[in-house]
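One structure, pasted below without further comment.
Heads up, this is only part of the complex; the chains shown haven't been moved.
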Amino acid sequence: MSAQAISVTRTLPQRYYTDPEVFREEMERFYCQTWICAGRADQIPHPGDYFLREVSGESIIVTRDQSGKIGAFYNVCRHRGTRMCSQPQGSFAGRIQCPYHGWTYGLDGRLIGAPHMEEAGSFCRDEYPLNRVAAGVWDGNIFINLAARPEPLEKQLAELPEKFAAWRMQDLRLHKRLVYDVKANWKLIILNYNECLHCPVLHPTLNRLTNYLGADNETPQPTYVGGAMGFKGDAETMSIDGKRRRDYLPGLNEDERHKVCYYAIYPNFLLSLHPDYMMAHTLWPKAVNHTQVICEWHFHPQQMAKPDFQANDAIDFWDLTNREDWGISELSQLGISSRAYKPGPYSTREQLLHAFDEVVLAREREAKRT
Amino acid sequence: MSAQAISVTRTLPQRYYTDPEVFREEMERFYCQTWICAGRADQIPHPGDYFLREVSGESIIVTRDQSGKIGAFYNVCRHRGTRMCSQPQGSFAGRIQCPYHGWTYGLDGRLIGAPHMEEAGSFCRDEYPLNRVAAGVWDGNIFINLAARPEPLEKQLAELPEKFAAWRMQDLRLHKRLVYDVKANWKLIILNYNECLHCPVLHPTLNRLTNYLGADNETPQPTYVGGAMGFKGDAETMSIDGKRRRDYLPGLNEDERHKVCYYAIYPNFLLSLHPDYMMAHTLWPKAVNHTQVICEWHFHPQQMAKPDFQANDAIDFWDLTNREDWGISELSQLGISSRAYKPGPYSTREQLLHAFDEVVLAREREAKRT
């Protein structure tokens, strides 16, 4: 063990989990100024298909234009500020129309109709396009960025596209989505995801399938953290009984077939790549002590097409584990809110957590400087 | 088109619709320092009859005294501050008694009983009347004013009593009341009421009865704004099918029989005078983004006495239209709350809205000066 591992590191002070002002700043820093995962390209296969996402109180329309390109816009009419679109997902008939006075926009955001506005002499349509939000796609995963001048998505993703190319995520298709309301700060959910030291106590079912001390963690990166874990005994994937009921994903080599890669891609994407499926959590913070979590299971379409395709073994397993994790995250939130809470000591098994805390602090310092 | 119409005016900045502090100030300025419509005199026909209204968090008792005069009081006992009256309407048996220690007040507010207080030598009943709120009546409509030194009701109403005398509002009687909870700022409801540019898109049923470009608007006044609209085709009133199922109100001339007068009387009274009935909305703001709206339909008692009296054609029509308006007002509230919202351009069809915005700004300037 290195000298570095021996020095005791500690959890963050209370305010990072309870202060609404710190939350507001973190929303700005992490959710409005960096790329966040918004969903999957296969949710909107055709031009005009769309879904809504709520980020830091903002309703964002994610849609595909006539050229097939995915774009995103604030859900706000330029006339009198009306939220135009209320259904969480659907399909626009070639244009986006405000239900109040009928201002109409192309799928590319240009204003193409504004009844009676020409009567006001100086009005010029070109000045009133929808407010655009940056959008990009990595291997089927859509990212958006609310910053005025976002840094390139590629920079934030760094080595990830290369590292996970073999899983061919863009070929996979959504089979199941569960949405959870968790009364905990968004960072507590990331901390919980980043260690398995709690597995023997909290997750007896999971603990039968994997060795909680056996994580092969990558050196923490500025924009993500993660590692791989193998299986115990004859388990072949994470499922209720460890049995694998689907073929291996087609691009995987022998090594990749015998592990799960768990990566927390800051700030909102928890990517869990299994030998035979992909699970993706996205986090949607609502308040300093409240986070909505969307959990999706994606499978290979060749497997999904089989008459005997099964997925409940994987879904039920993780739904159980998710609920255990959300429950303990909520207890963390409650305890950390106490006046008795003081930063506590991390063990050497919680080094990824300290790495994330350091990122949180570094971003804060950076923000205070500018 | 005049040069004035050509200059583009814009909606108000976000804070007027989202900032709790601006809301607090506007409540003081508009709802506590000016006359607001509280209800109808025929709700409390006999001495001791009363109803409660909640204005800016204050519970106000509106009642009729032994002489038949309508008065208003804060619903607060002078002993230990108890809210005395909980039922939203009813009848006092000649006096108002606090349910805690039995302090008793006349219908004129004088303290007439205070058990055991005489034992405290210096106690004098005359010093503890109920706190009075100014009250007045215009043509059957009760107004109250929480200001310490209210300006005369007549000044605020200006030309209105003369203008609408023919409708003889005091002769009409309540037939139906609907109460709506609208998640929108009170001013958005007034803005929505003041234009029909949205009618073709939002109100297909209404749009069959009236020409949305045909409003005959009066020059905006400092305390109200409004105008008249005629009917399309053979429609004779605003009802589900445009048919009129009641006699014309008795005092109307030929011109008045063929139009509806829509007046927003600041800050809380939307008066819609039809050829055969009167609809009245009163607004009761609860929070910067939440307004309770009471909508009432009043008819002539001679019509109401007829065995075949019908009113559902009018009620259902406006209930539908109301719900469309509240829905879009809520979407306005949501969109204006976005960081992407910027004041947008008014068309020439939205001049009454700009006039109201100017009143809002003028009152704010006035308040800052004093």
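Labels A and B are assigned to the chains in the order they are written; within every chain, residues are numbered from 1.
FYI, contacts are C-beta pairs under 8 Å (C-beta built on N, C-alpha and C of every residue); 3 or more make two chains touch, one makes a residue touch a chain.
As the structure is a prediction and not an experimental result, all values here were calculated from the model.
Trainee: Out of the whole homomeric complex, 2 chains are present here; how many copies are there altogether?
Mentor: For the whole complex in this structure, the answer is 3 copies.
The rule is short, and it goes like this: only the chains that are shown with their structure count from here on.
Trainee: Which integer distance in Å separates the CA centroid of subunit A from that of subunit B?
Mentor: Going by mean C-alpha positions, subunit A sits 47 Å from subunit B.
Trainee: Which residues of subunit B touch subunit A in their complex?
Mentor: My answer: residues 1, 5-8, 11, 191, 197-198, 200-202, 328, 331-332, 334-342, 344-349.
Trainee: Of all residues in subunit A, which touch subunit B in the complex?
Mentor: Checking each residue of subunit A against subunit B gives 57-59, 74-84, 86, 98-102, 115-117, 119-123, 128, 131.
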